[in-house]
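One protein chain is absent from this view; the other protein chains keep their places.
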Amino acid sequence: MTTTTTTAATRRTGERGDVRLTGIGKTYGSFTAVHPLDLTVPEGSFFALLGASGCGKTTTLRMIAGLEEPSSGTVHLGEQEVTHLPPYKRPVNTVFQSYALFPHLDIFENVAFGLRRRGIRSVKKQVGEMLDLVQLGEQARKKPHQLSGGQQQRVAVARALINHPKVLLLDEPLGALDLKLRRQMQLELKRIQTEVGITFVHVTHDQEEAMTMADTVAVMNAGRVEQLGPPTDLYENPRTTFVANFLGTSNLLTARTDSVTGEDLVVEAGACTLVLPRARCSAPTTTGGEVLVGVRPEKISLTHAEDADTIPDGRNRVTGRITSAGFIGVSTQYVVDSPVCPDFEVYAQNIDRDPRLVPGAEVVLHWNPAHTFGLDAAQSPLAGTAEDAAAGGEGTGAR
Amino acid sequence: MPLKTPLRWLRRNLVVLAGLFTLGYLLLPNVVVTVFSFNRPRGRYNYAWQEFSTEAWRQPCGVAGMCGSLSLSLQIAVWATLGATVLGTMIAFALVRYRFRARGPINSLIFLPMAMPEVVMGASLLTLFLNMGAQLGFWTVLIAHIMFCLSFVVTAVKARVMSMDPRLEQAAQDLYAGPAQTFLRVTLPIAAPGIAAGALLAFALSFDDFIITNFNAGSTVTFPMFVWGSAQRGTPVQINVIGTAMFLLAVVCVLGAMAVGNRRRRRTG
């Protein structure tokens, strides 16, 4: 699904520029920041490491950069092993969190820094072109503190990219920007990546950012990679409760496996019988075993109880009463109190609003069984939610 | 009613008036020093106003030994600044950038000279020199000055290096600068204001030191010692000339630096 862009340089040498991490881990004293993990980032891809703060994503990135020495395992860039190379000898560049622009140098010299350190004399043309690429040609002689946050961010990208690294590492590069600028810069970074074809490894805690930009996302939690895949895959078919909750919102209900019929799994949740495809269940499917059944809020339709007979057959149904309705323009967010789940979330598009759907109304929730997924009931259904984070789920590993 | 407004004004600006009073208290001696640099005293002492004269300004070195002591003080201050700045900067970097044993004792060793009355330091250093049979003079004074300036440099540089984002150095390393290049191109330029502040402080402290110097100078005479001696034998007007000139020089330098900074900011801003 990820198409590998092979640049002219690598085609000539026949060398692939994948980043390969093998059994790489990091411990600080008795604290394990990153559990030994294997990870391959294909050349030319836009790869995101997503997780809450302290999950080990930044540490992983810094081990690729050489700023942190792994406690175990190896790092390969293409065929070259770089595990113990100092950062200044690695063909890798980083866009730092809050940019780390040199305050005593102007924009031009910031961008030229890497070239000059490698002994390149005539930098003027290259720097000029690079500044044009990030649309900062006019600002070359300003000092970093005279630029806006978005401009500083682009300088940081230019300063790294001018060295034509094999891999560009981005450590929360948009964290310091406001929402609107962040959106704009996401598209901008995506454009630059497509233009230069360099592998980007992007660390972020913003799930929307990761999904918008990356071809492949690895969701990290507590020093481990929970799940890895294209954004749509992760969203539609989460395999752990953490992924289900951290990427968007999920309604999770505890159910008991009733029977397996062909490709489908039939489960009982309270008085309701629900169906889900076996392929979308990552839990062991033994009859009578517990399973967490999940469904995304926007997949659910809401029908007033009086019209229950108009719902087509073959859909999963749950009954309940609306406890709150929040109008947010494009959609309305309902919370429904149902016997199987006390706060079932439903996002309904504002196409034809039924005026009867107000708090207190009895409703039927129904959705296509194909949108249901099943998770191992042995995990906490709250993992990855805001309550989880507040309860001390955040670690202190990544710095 | 008409009384209320001035009262309220007074209450609101009481702190300003008090502050200005203190400022006057601080500056009054300098005014006196300047005015009396134009005096023509009758006796040996320049404490009472007699008549206006620019004689001392025309012959600033007209007193035996004064300009010699001034140049000696400048020499000592330059070398002491250099020594204390180099050693202090090294210590500051070690303290901020590295973890090592004996951190606590080392911090105390740096703090103590600042918390020690000068007589104690001067007197104890003299006992050491006497025990070693060292010849008191230029070198003993220089050693003493480097010793008491060191802690102040460490404090000034440390504050600057501590506030420096460690990611800047990582960024330099990431951009192909080896350890030496990183230090020269990034660390040192960014720490420079702290080092400069430390050096300036060391220069001022060394140049103006009297108590410690008096213990360890032997028969060498620095400028503060010359002034001290003249307080006993008779104060020439020329010391007021030197004092005034130094004050004006300092103010002009600072104002000039500020003007240059302002213009640069305006041009690039």
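We just call them A and B in the order they show up, numbering each chain from 1.
Definition applied: a residue touches a chain if its C-beta (ideal position, glycine included) is under 8 Å from a C-beta of that chain, and two chains touch if they have at least 3 such contacts.
Just so we're on the same page, contacts and distances are computed from a predicted model.
Peer 1: Name the absent chain by its UniProt protein name; which of "Phosphoribosylformylglycinamidine synthase subunit PurL", "Protocatechuate 3,4-dioxygenase", "ABC transporter permease" or "Putative DNA modification/repair radical SAM protein" is it?
Peer 2: Options "Phosphoribosylformylglycinamidine synthase subunit PurL", "Protocatechuate 3,4-dioxygenase", "ABC transporter permease" or "Putative DNA modification/repair radical SAM protein" considered; the missing chain's recorded name is "ABC transporter permease".
Peer 1: Looking beyond the chains shown, say which of B:22, B:71, B:135 or B:163 touches the absent one.
Peer 2: B:22
Peer 1: Thinking of the whole complex, not just what is shown, which of A:17, A:42, A:173 or A:320 touches the missing chain?
Peer 2: Missing-chain contact among the listed residues: A:42.
Peer 1: In terms of residues, what is the contact footprint of the unshown chain on chain B?
Peer 2: Interface residues of chain B facing the absent chain: 15-16, 18-23, 25-30, 32-33, 36, 47-48, 87-88, 90-91, 93-94, 97-98, 100, 106-107, 109-121, 123-128, 130-131, 143-144, 146-147, 150-151, 154-155, 158, 179, 204, 207-208, 210-211, 214-215, 223-224, 227-228, 231, 235, 239-240, 242-244, 246-247, 249-251, 254-255, 258.
FYI, only the chains that are shown with their structure count from here on.
Peer 1: With chain centres defined as C-alpha means, what is the inter-centre distance between chain A and chain B in Å?
Peer 2: 56
Peer 1: Which chain B residues qualify as touching chain A in the complex?
Peer 2: Residues of chain B touching chain A: 165, 167-168, 170-178, 181-182, 185-186, 189-190, 192, 268-269.
Peer 1: Can you tell me which positions in chain A touch chain B when the two form their complex?
Peer 2: Touch list, chain A to chain B: 65-67, 86-89, 92-94, 96-98, 100-104, 113-114, 117-118, 141-143, 146, 159-160, 163.
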